[in-house]
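Below you will find the structure I want to go over with you.
Let's look at subunit A:
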Amino acid sequence: MDIVQISEIFDWLAPTSICELEFNTPQTHLRLRRAPPENDCAAPHSASSPEAETSPDTAPALLAAEAVAPKSFAAKAPCVGVFLHRHPLRSEDLAPAGGTVRTGQIIGLLQIGALLLPLSAPADGVVIEHLVRHGGISGYADELIILQAL
Partner candidate 1 sequence: MIEILSTSALATVQDLGRLGSLRYGVGTSGAMDPLALRAGNLMLGNDENAAAVEIPVFPFQIRFTADCAFALSGADCAARLDAQTLLPWSVHQARAGQTLHLAPPQSIDAPALLRTSRAYLTLAGGIDVPDLLESRSTQLRGQFGGHEGRALRKGDCLRAGEPGIGKRAVGFGIVPPAVDMPLQVEGMNAVRVLPAAQYESFTEDSQATFWSEPWKITAQSDRYGYRLAGTTLIPKVPMEILSHGIVPGVIQVPHSGQPIIQMRDAQPSGGYPKFGTVIEADMWRLGQAPIGSQIRFIKVGWDEAVAALAQTQDWLHELRRLIELQQWSHGRA
Partner candidate 2 sequence: MSLPRISLLGTTALLFEAPGGLDLVTQQRIWALARIAQRWPEIREAVPGMNNLMLTFRTLPHVLSTLNTRLLQAWNEAQPMPLEGRCIELPVVYGGEGGPHMQDVVNHTGLSIDDIVALHSAPTYPVYALGSHPGYCYLGGMDPRLATPRRKVPVLSIPAGAVSIGGSQTGVSASAGPSGWSTIGSASMQFFDPHQTPPAILLPGDSIRFRVEKVIQ
């Protein structure tokens, strides 16, 4: 199975409500997963998203609770690929644990063949941990990095 075929499967799935599809052959195990439509890659890891915390509608009580224990959230894979913690030319991780990252900053890469697609930080935060190892396979919308809101 090559990337063209996988892409075609994506196209067939696009107009359907199927969110997950597993495919097994003697040579291949393919799992395609996508998030529900309103859910982007910046999906919250716990109850509320980091964006919600700054929304004017948020209850003051919740904000107070957040101040004690800031919410964590995940950066999710924008596509299927091999997850890289660092660029192949570099020795240092793009987002080492404990480091602070800003919205839109590239915190990892997804490799498809020779292509490298960026994994961007969905919001400002501190990197807690990587859920998929460097060089590990990631499915679509898999949670890759857990961050803690600032």
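Per the selection procedure, all candidates are chains of the complex that A comes from, given by their letters.
FYI, a contact is a pair of C-beta atoms (placed from the backbone, for glycine too) under 8 Å apart; a residue touches a chain by one contact, two chains touch by 3 or more; residues count from 1.
What you see is a predicted model; the values in this text were computed from it and never measured.
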Subunit A: touching candidate in this complex (1 or 2):
1
In their complex, what parts of subunit A are in touch with candidate 1?
3-4, 7, 10-11, 87-92, 106, 109, 111-118
